[in-house]
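Yeah, one chain of the complex is gone here, protein chain that is, but the others are all in their spots.
Order of writing sets the chain letters: A and B. Residues in each chain are counted from 1.
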Amino acid sequence: MLSPTILAPAILNGVLTGAVYALVALGLTLIYGVLHIINFAHGALLTATMFAAFFAHRLLGLDPYLAALVLTPLFFVLGYGLQRFVIGPAAHGDDRNVLLVTLGLAVVIENALLYAFRADTRTLNLGYAFDVVDFGIAFLAVPRVVAFGVALVVALLLWLILSLTDTGKAIRAVAKERLGAELSGIDVAHIFAVTFGLGTACLAVAACLLIPTYYVNPHVGNAFVLVAFTIVVLGGMGSVTGALLGGLFVGVVESLCGLYLGESLGQIGIFVMFILVLLFRPTGLFGARA
Amino acid sequence: MSHGSGWITRRRLLRTTGLGAAAAATGLVSAPAALRAQGSAVKLGVLHPVSGALSYSGQQGRLGATIAIEEVNAAGGIKALGGAKIEPVLGDAQSTPEGGNAEVEKMNAAGVAAIVGGYASSICLTASQTAARYDLPYLVDVGVADNIVTRGLKNTFRFGPGFGVIAKTALDNLVTINDQAGKPAKTVMIVNEDSLFGSGLAKLLNAQLPERGFHVLETIPHPTPTRDFNNVVLKIKAQNPDLVIPANYYNEYVLLARTMQQQRVRPKGIYSVLGGAASSYKFVKEFPEAAQYIMDCNHWFDPRNPKALALKKKVDDCGEFYTYEVYMNYSCVLLLADALERAASAERPKIIAALESSMFSEQVMPYGPTKFVNGQNQGAAPVNTQVLGNDIQVIFPQAFATAKPVFPVPRA
Partner (left out) sequence: MSRPSTTQIFLVIAVLATVPLLTASNVVLNFLIVALLIALAGQGWNVLGGYGGQYSFGHAAFFGTGAYLTAILQTRYGVNAWGAFALGIMGGALIGAAIGAVTFRSGLRGSYFALVTLAFAEVLRILASVAPITGAGVGILIPLDLRPQAFQFQSRAPFYWIVLALVAGSLIIVHRIEQSRFGAWLVAVRENEDAASALGVDATRIKVAATAISAAITAAAGGFYAQYFLFIDSGIAFGPWISIEALLAPIVGGIGTAFGPLLGAFVVKALGELAKLATGDAPGLDLVIYGSVLVLIVAFAPRGIVGLLADLRSRIERLRSSVLQRAHG
């Protein structure tokens, strides 16, 4: 199947899919890089954001791309609150406890959604969902091209925030050296919460980009979590550029492995690559030396 | 007068309860007598995965079972047991075999006369096995794995078809439909989900399709969940089969169909076998363009049966979709009620014996005469449906058909 008629579109598909993966991974990598916690609740939070995007359209008639403008700040606040008032206090600063707390949260969120909204799979049938852009070698679905563009923009925005704003610098300081940052007068609990909020905000954007072509039910977020973890490690934990490049890379690898090995066995490509990177270059393929 | 007003109150009460409706319907004048003739209730275990990954199907299954129980009770309960009501004991299998197993133990301890449900083959396998320890009759609602009924367990019964029968029927019907259309289809691609039902089906199809004159270009397994079907559709586009045969669950089916529409891939026909969304009102309602002309060989109700249509209306009125889990569970409960009547007993061995010799005919499924051999209903069969004009019609077999097949798909 080396024919370019299949290979080129497959690579393009991988890049487009990878962009959305990157967005999901961005939140995770920030949270890991700064709080040093593996956020088990990330999948459930993605599910929650997707429900929000769905209902924004169903109840308020908001197109998902517009809804993103509302949902992003909303989920930033929710994420901030979650870390500041639930996860932080419950964990008493112990890493292993954070693990359990996020795990418990994941169960609570997913099942609260199940209880509230039942198990039906819901989809939006938007007019533009089936429009395609003809790239000559491939038909690319409009929503996926938009998702790619927006993901790049969000990654750039995040990078700018981290590099140029005071809060961003504080975040980077805490990530590098928590005690030192605290001694310098930085409110670490606040920074942790801001970081978590940013991570959740990224999920809100990802959800709005996914919902035109995907579906939502109480378990939908779980499908993206493992891939997101892979990308976080590949890209270097805590690196925004790493998460973006890692996401695109993983998308392409997944696509090509799926093509050559079949969709089922192809999934193995991501994990084998993950293992190899961890064994030989644990700081990540694209990340900074951590 | 206090006595008079009490009587009036009771009469008003009777009219608003199901019991009252039944009393009114059967012309029973002596309301107090109807109230008295309750008999002790017969407990029925209703086991479904209502939480976890399979929760939608589990909830639909529970819906079908509980509606059937209400109807049986409203019609006077089990008359052979003095009008005893069926009392449901609901259980959540939590989409895992251990969950199902634990619920069976609890239901047994609660003294149920039988258990209905399970949905997933893996849950049905372990749950029916546990039930066998107690000679507890277990009626499989959906679970299609053939080995559910080949273990020699006397307590396990399946009213619906297993996938051996489904695959064979699907192939037979495909050949007939293809012949009738002048044999436009020769090449096939199979897209199947990679767990029990999908891979089992793909194996059977791969063995039998060549014998029937079809050429399988490629079989594409995929996991559940699959996030993206673009590559799968790329392969389909590249090899341009006459026919695409999908066998997967609802979400993946929807993604596949939508992606095919996006990529402008239009084979001569999509002939799904146990397609997750191919014969789903939900899919047709939400994606009418992508759903048009899709054929399925799947569980379906008898479209000419008034009882089936009445149930459909009831479910539609509830705001739910009339999915196969609903009417298959409905049928199992009615089958059991019939067995209880014939056994005139709530004792497990007698119920098993009654099921073994059952000739249940008051059902809503397009099946042949009911006859259980080793727990499998020999009359069970799938039918072929096609989405035509925003509705799902039965196209095969003739006895149940409401429309003629449109094949090959007209070029848009």
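A few comments on the model shown:
One rule holds in what follows: contacts are C-beta pairs under 8 Å (C-beta built on N, C-alpha and C of every residue); 3 or more make two chains touch, one makes a residue touch a chain.
Keep in mind the model is a prediction, meaning the values are calculated, not measured.
From the set B:Leu90, B:Val175, B:Leu309 or B:Ala344, the residue in touch with the chain omitted from the display is B:Leu90, counting the whole complex.
The chain omitted from view is touched by exactly one of A:Asn111, A:Thr167 or A:Thr241, namely A:Asn111.
As for the chain not pictured, it touches chain B at residues 50-51, 55, 58-59, 90, 92, 96-98, 101-102, 105-106, 108-109, 122, 125-126, 129, 133, 145, 147, 151-153, 193-196, 198-200, 221, 223.
Panel shows chain A; residues 32, 36, 38, 86, 89-92, 94, 96-97, 99-101, 103-108, 110-115, 118-119, 218, 226, 229-230, 233, 237, 262, 264-265, 267-268, 271-272, 274-275, 278-280, 282 of it touch the chain omitted from the view.
What we mean here is this: only the chains that are shown with their structure count from here on.
Mean C-alpha positions place chain A and chain B at a centre distance of 38 Å.
Within the complex formed with chain A, the chain B residues making contact are 50-53, 55-56, 58-59, 194, 220-223, 225-228, 230-232, 234-235, 238, 250-251, 254-255, 258, 261-264, 282, 286-287, 289. The touching residues of chain A, when paired with chain B in their complex, are 1, 3, 5-6, 9-10, 13, 17, 111, 114, 118-121, 123, 125, 129-130, 132, 139, 141, 213-215, 217-220, 223-224, 255, 258-259, 262-264, 267.
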